[in-house]
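Removed from the display is one protein chain of the complex; every other protein chain stays in position.
Letters A, B, C and D mark the chains as written, and numbering starts fresh at 1 in each.
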Amino acid sequence: MFPIEHVLFLAALLFSLGLMIIIIKRNTIMILLGIELMLNASNLNLVAFNNLMPEKMDGQIFALFVIIVAVSEAAVGLAIVLQVYQYYQTSIPDSVSDLKE
Amino acid sequence: MQSNISYSLFFEICLLLATTLPLMSFLFSLAIAEKYSWAVSITAPFLLLISALSSLVVFFSVLDEQPYQFAMAWMVVADQTFSAGVFVNVLAATMLLVVTVISFLVHLYSIGYMAGDAGFRKYFAMLGLFTFSMIAIVLANNLLIVFVGWELVGFSSYMLIGHWKEKPEAARAAKKAFVLNRIGDAGFLVGLMILWTHQGSFDISTLDAINGFSEWQTAASLCIFCGVTGKSAQFPLLTWLPDAMEGPTPVSALIHAATMVAAGVYLMIRIFPFFTPTALDVVSIVGIITSLIGALAALGQYDIKKILAYSTISQLGLMVTAIGSATPDAAFIHLFTHAFFKACLFLAAGSIIHSLHHAQHQFHTHFDVQDIRNLGGLRKKLPVVFAVFLLAGSSLAGLPFFSGFLSKDAILTGLVTWAGPDTSWKWLVVMGAFAVTFLTMVYTFRMIWIIFFGSEKKTSGVDLPESPVVMQVPLLILATASLWIIISWNPFINTRWINPALVHSWNVTILSVIWVLVALAVAYRTRNRASQLKIFLHAFYLDHLIEWNIKNVAMKFVGMASRIDKKLIDPFLHGTAYAQVLVAHVTGWFDRALVDGTVNGFTSFVRGVGSVTRSFQDGKIQLYIFWSIFTIIIFLIWTLL
Amino acid sequence: MSFTTFMFYFFEAVAALSAVGLAVVRNVFYGALLLVICLLAVAGIYVLAFAEFIAVTQILIYAGGILVVIIFGIMLTTKISQKPLVVEHSYVLSGLLAAGGCFCMLVFVIAKEPFVSFTNSLEPPPVNSVQTLGVTLFSKYMFPFEIAGLLLLIALIGASVLASNIKSKKT
Amino acid sequence: MGTGLYEQLELVRMSFGFFIPELVLICAILVVLIAGLIKRGTVFLPAFLTLLTLFISLATLIFYWPTGQAPIELFYNMLRNDSFSAYLKMLIDCAGVFTVLMTWRNKQQEKLPEYYALILTVVLGAHVLVMSVNFVTVFISLELISISSYVLTGFSFSRSGAEGSQKYFLFGSVASAIMLYGFTFFYGLTGTLDFSSVDFVNALVNKQSTLLLVAGTMALAGFLYKMAAAPLHPWAPDVYEAAPMPIVAFFSVVPKLAGLGVLAKFTLALNLFGQSRHDWQFVICFVAILSLTVGNFSALWQKRPKRLMAYSSIAQSGFLLVGIGAFIPTGIDFMLFYATIYLLTNFLVFFYLQYFETMGLNTLESFAGVGRILVWPCIALLTGFIALTGLPPTAGFTAKFFIFSAIWESYQLSGKPILLWLLVFGLLNTVVSLFYYLRIPFYAFIRKAETLKKGNNLTFENFFGVTLVLLILILFFKPDLLMRWINKINFVL
Partner (left out) sequence: MQQYLISLLIFSPLAAAFIGVLLPAKSENSFRYLTLAANVIQLFVVLFMFVAYDSAARINFVEQQPWITLDLGAWGFLKATYLVGIDGLSFPLVILSVFIMGIATISSWTVTQNVKGYFILLLVLNASIIGSFTAFDFLLFYLFFEFMLLPMFFLIAIWGGPRREYASIKFFLYTLLGSIFILIAMIGLYLSVHDPVTSGKLVHSFNILHMTDPANFISNSILDPNNPWEIGPYNGRLWAFLLLFIGFAIKLPMVPLHTWLPDAHVEASTPISVILAALLLKIGGYGLARIAFPVFPEAALYFGWFVGLMGLISIIYGALNAMASKDLKRLIAYSSVSHMGFVLLGFASLTPEGVAGAVYQMFSHGIISAMLFLLAGVIYDRTHDRMISTYSGLSSKMKSYTAMVLVGFFASLGLPGFSGFIAEIMIFLGAFKSNSTTGILPESFAVLATLGLILGAAYYLWTLQRMFFGPFNVKGHIAESQIYDLTQREYWMLIPLAAATLCFGIFPQPILSIIDPFAKHITEFVLTTGRNLTLSL
């Protein structure tokens, strides 16, 4: 068995990179990708922790739910992105900032 | 209510009349309609006449009797009673007589003098109020009531000095008189506080009993003396009195010569036992300084009323010196005589002014009627006034056979006795007093000479009418009263007809006779040589000093306070408002368009903070996310460390 | 080093590298492909961690579902003829700061934490993990499962409402 | 495992008996959608159905009011039905009713069936969220609220609507991803997903690691995002501005209360009955202070009522958090009182803001002089704002008063300086809040009037407004009417 910490480190890395992508990329689609990355980090954690008590499948089931949520988020998210594109003709989030002080 | 059985109801009625009739006069004059204002000219002197007659009864009833006492509760706080009442002893009765009689005479005189004045009713009303408050000072059985009267005479004096409101100088002089008096009064008030704290009572009769001579007693007596300094125009609060001459001349006679200014002296005499030796030393020094300043300044004046005013200061100083030298009786005699002759002098001067004004009006000439340099040789045109002036002036100068001689003699005797055989600083005071009598002779003679003798100057072309009878009668009465007979059968020795025994010393009497005659000679020699010293004219620049101080010190404080309020407190209280705005400018976050006029103080501080918190809200979603996460991370790192 | 261990570290490396690539790369398409690679590698790790079902779901839904949708999105929102496929980076410093801080902190706290097994050694691990998973899902987790169904429905409706609006605006 | 399967399913079946309001909601979502499909373009039907549903839900809630001391475990302890969550659910349903009424007055709303279905979904999600004691249900129900909310934000079908929903979506997704990540660590540390269970607490008591702090904070982030509390507030102003007015009102209450409910339970679990090494009270108080400050100070600058109310809602989250931050049972009671009053005043204000918006008053300046023409609406609005500020004689004062009493008491018990700071900050922020809350009345009453039509006084808004105003006043003079009820609420994990 591999040490559980290594999975957690990978998850932490994915999480942080997701965060970074969300902040730095000037494209909404890329931000969506970043969010997926973050959700995957959680899934990794869940699966890894599930092995601490393998007789219960709580972690894996949670991961399953996370995937379901990710799907619905992605669907709604893309619909929103498309709608924004319809109005603004751009997918650069900074350009979509009519609403501000 | 504690009343003495030995006094009859008649006495009490008379006392009540003497006290309240001036108040009636005040109320009546106020209440009466404008078009019936002539009625005032009858009622006011009439009421005062009754008042004066009543006080005569009071005087003779009290003479050689136990003091009359009456008190009632005015207010009760914390089981302590602040009473209001009267304490009439011989001293008070005498003073009451002086006040009512002179007040009556001045009322009478004023009918003529103020005829046709627009503020006729107000004038008489204020005279009434003044007389009433003065009586309050005179009769009051406790210092609180004295203080009440003290302030009220100040108020009526303010109103009367500023009677001709349209004259800016009058308004200014009135204000000055009141404010300078207030400074003294503040001292008086502190004295009252000390008394209340340590004695628990303001009763004059109990004050006499204290002689622990503790420090607080000295402090209290000095504080009360501070009040006297204001009211009796002592150094350094004397400058208001010459300015007060802007008021109508009868007012000057009544208030600023005979009665109000003497109130301070009277008060000190009344509570004399309360004064500690240390305090008395201060009193005598202040008195003699005042007296010298007054006398010297009188030498330098040309305005007839100002000469008289400085002379008053000088005489008051002399009285105060006398009190300082522990001879209050002598001081009181001088007060008494001075009241008559100085009132007489003022009224006479007023008479001259009145005549000249009428003449000016008639002949359409214009010159300053009060400037003695414009006058001269009036003895032919105004013989009555001349005679009166001569009599009263002689009394002021202290010539034998006049009342002034007797009272000054008493003071000088007292001073010499007080100074004792040893050489000490007290002899300086004595020498000062002699110098003052000398100077008094000189300036009095000079004044009379310039006005009445010599050749006519500006007045030569005009026909001068004598004053009306209502004005002449008081003059004559007062002039008579400046003869020796008013206080003593013997022109050289004070007999006991008013006062208890005074120490009499023939040495001093003879010396003073000689001294006065020498002074007369010197005065005659120098009669045309006017004093050129500016320092005398400006009374040692005391007034300038005070004004400079007000302008440069007091007003500085005023300006500072107002600046603090506008510039400091407002913004400071509300934090570092301007710094916030500055920061906002620098970072470019500050939205100028939003400063809609209410940026000030709290507002701008709060908005400054708001601009920082809000500046994250620039519509860029990625930055929102960043800031949120960043805050969390910072928070975590902070708690983890 | 056993094969499993090797594969584990291999997947780890692939996932990490592709994730880094995703952060660095400027082309949206490459980004999407890198994400696929990353997710596949993660699926590999799932397999090694005895979560076969999750691994399969991961491949099916992510690679097959989400990414297809995303690529659709890319195509709909970018004009291929021009060069908008290239994505600019902004706030790089902020991003690095946040991500770096986050990563360091996480590594720091995870490394300090000894994760111990909760299992009683008496009870053997389940033989058929998929069966266990299925039973648990439909008994204990039935309620969330139903709600998840509703969630999908609502997501569908929501997406359709928004999308239909686009059409209505166009016409 | 298979042996107990029948019993397990039996448990699930029995749980439905305590789940009737939610079942009603679920059915109604489908009915409304289908009704919309059948009768296209109908305005009345979906609104009526939604209203009916919410009333039925309310009725069942009250009928099945959990009176027992112990909470009822539902669905294998996925949910717990207790009086605390029942009360919150009631508030949420009321908010739903008000929202439907507001929408009814709005008259410009498109796609009504979907709209109402989404609203019902949010209500359902909120119901589930306040009952959740399991990370899975928390996550799912939170996403249920979120995803519906993203779509609802865009329901103005405009440029800004799209932008608002995109921002909401991006921010929300990140926040829930962070929260989820935090949850996983709890799972790893305790081996259970049920944060109300004994295992959970025991495991954490034994561990007390720093990871707990990090994970806890991350998990809190998700709840705070739902509550629009600082530092996860920045989405709120933009979203509020973009969304239709009824939705703004809805957002400022329902997700907030739902987040609050779960946060209260979660922090209680985190605090480990006072055995936690980490000072979670400090964290909550810190967040409260931050929310108060950010919300109030930023609101000062706003020019548009919706944005102003967005910041106001951020600040109000701070006040609500104060109740939790006291960490005493009475604090929760007072928080519920506050939440009730907040619900009433908030809807009062939004009702009138919508009323004025339909007259074209979109900025604060445009309110100039309205108070002299439309006197009664403006007075009602003023009352609402005063209640939000917390001045007597409105129940807003009573609510604030209770909240601060809780803080004081808590300080007295624990002596933590942060509580003192919270007290001082909270009260000073009240002064600041006055500044912006009074701006609309200020313009309305004090600035000179422009030409405006005289309005009809007998509108639904006025009827509704007066009712709410009276409620707010009555609850000031007789707070016991409400407190008596709240006192019976038993808050346990």
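We adopt the following convention: a residue touches a chain if its C-beta (ideal position, glycine included) is under 8 Å from a C-beta of that chain, and two chains touch if they have at least 3 such contacts.
Just so it is clear, the model here is predicted, and its values are computed rather than measured.
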Residue among B:L63, B:V76 or B:A521 touching the omitted chain: B:V76
Of B:I194, B:A257, B:L391 or B:L520, the residue in touch with the unshown chain: B:I194
Absent-chain contact - pick from B:L48, B:V62 or B:L144: B:L144
For subunit D, residues in touch with the removed chain: 328-330, 333, 372, 386, 391-393, 397, 401, 404-405, 408-409, 411-412, 415, 420, 423-424, 427-428, 430-431, 434-435, 438, 442, 445-446, 477-480, 483-484, 487
Touch list for subunit B against the chain that is not drawn: 73-80, 144, 147-149, 151-152, 155, 158, 162, 165-168, 170-172, 174-175, 178-179, 182-183, 185-187, 189-190, 192-194, 196-198, 554-555, 557-562, 564-565, 569-570, 572-573, 597-598, 600-603
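Going forward, only the chains that are shown with their structure count from here on.
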Which of A-D and B-D has more C-beta contact pairs: A-D
Centroid spacing, where centroids are CA-atom means, of subunit A and subunit D in whole angstrom: 26
Averaged-CA centre spacing for the pair subunit C and subunit A, given as whole angstrom: 6
Residue numbers of subunit D (touch at least two other chains): 136, 140, 143, 147, 150-151, 154, 165-167, 170, 174, 178, 188, 191, 210, 213-214, 237-238, 301
Touching two or more other chains - residues of subunit A: 8, 15, 18-19, 22-24, 28, 31, 48-49, 52-53, 56, 58, 61, 65, 69, 72-73, 76, 80-81, 83, 86, 93-94, 96-101
Contacting residues of subunit B [partner subunit C, same complex]: 622-623, 626, 629-630, 633, 636-637, 640
Subunit A residues within the subunit B interface of the complex: 19, 22-24, 31, 93-94, 96-101
Interface residues, subunit D side, partner subunit C - complex: 1-2, 5, 8-9, 12, 15, 26, 29, 33, 74-76, 78-79, 111, 114, 117-118, 121, 124, 128, 134, 136-137, 140-141, 143-144, 147-148, 150-151, 154, 157, 165, 188-189, 191, 209-211, 213-214
